[in-house]
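Structure record follows, encoded as structure tokens.
As you look at this complex, bear in mind that one protein chain is not there, while each of the others sits in place.
On to chain A.
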Amino acid sequence: MARKVLTLAEVRDGSLRNVSFEAIAAAKTIAEGGEVVSVLVGDQVQAHANELIYRGADRVVVIEHPNLKFYTSDGYSQALKAVIDKEQPEGIVFGHTALGKDLSPKLAIKLDAGLISDVIAVEEAGGNIVFTRPIYSGKAFEKKIVTDGIIFATVRPNNIAPLERDESRSGSVEALAVEIKDLRAIVKEVVRKTAEGVDLTEAKVIVAGGRGVKSAEGFKPLKELAEVLGGAVGASRGACDAGYCDYSLQIGQTGKVVTPDLYIACGISGAIQHLAGMSNSKVIVAINKDPEANIFKVADYGIVGDLFEVVPLLTEEFKKLKVHS
């Protein structure tokens, strides 16, 4: 059954987030041969429209308005509702990002619809579109289907492979004028706390520190390693509670759930709280002084040793690799 499916593209720091392309890939599966329409919302975002076509969208609808410069649920829901009313899609896919998490339930109510959040896989099976999502902090999974109304889902970044970029693809880009008004919550200021760009939930490589890092200063070698690998720095609850780093870096049952290609745990004991947030990473490396540390039970590769000795050596070794390749 061919369906028309809408996706929401997200722009951050002037570029499209990868999850925008992953949403298009998920939408293709849901569409079963139908049309995929990507929606670009913001203030001066039209320039990104073609990239969405290259990544698999059949059409792009652009809604620009000064009141959409910052995300607000009121502003964005007015924009999205206008496109939905016009396009009458049978499916919608957002990223399961701060924005997608905040916006999707509100729209689901407006559409009197269900919503399957935080999806890591989507497939057609037995006449249904079946969504797989983690439950119980990633310690189990469930498969869900929509039984009534529009098929609405949010996809977790870094899990659904985007389609191959194809510059020969073409498709129409349309602007839709929507009056955005009566915002009941206003963003006064955005305070950047995350360093240099790479978002934890989207990072391909994460270097995480635990209590073994011993101080805020102790994160420095981890940052250097992450930088060489183009990755992000994360932390265990222990390191956050001890005040070595900001809670925004916390990975675990409380904190962020991440699934990078490579997770390097440094001085992390591997409490269940932490494992819940990272154990679905593709490859896990553990560096810990204690050979009995729990983290070694989930690690693919382990080095028993002092992280302050191992991590700088590792950074050097990767630097060499970069020079050679």
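Worth a mention:
One rule holds in what follows: a contact is a pair of C-beta atoms (placed from the backbone, for glycine too) under 8 Å apart; a residue touches a chain by one contact, two chains touch by 3 or more; residues count from 1.
Everything that follows uses one rule, which is that contacts and distances are computed from a predicted model.
Missing from the rendering is one chain, named in UniProt as "Electron transfer flavoprotein subunit beta" (options: "Phosphoribosylformylglycinamidine synthase subunit PurQ", "Nitrate ABC transporter permease", "Deferrochelatase" or "Electron transfer flavoprotein subunit beta"). Within the full complex, the residue among A:Thr29, A:Asn159 or A:Ser279 touching the omitted chain is A:Ser279.
Interface note: of A:Thr29, A:Asn67 or A:Gln250, the residue touching the hidden chain in the full complex is A:Gln250.
The residue touching the chain not shown here, chosen from A:Gly56, A:Gly91 or A:Pro134, is A:Pro134. Residues of chain A that touch the chain left out of view are 70, 73-74, 97-98, 101-102, 104-106, 108-110, 113-118, 128, 130, 133-149, 184-194, 199-201, 205, 229, 246-250, 253-255, 261-262, 272-273, 276, 279-280, 282-285, 291, 296-305, 309-310, 313-314, 317-318, 321.
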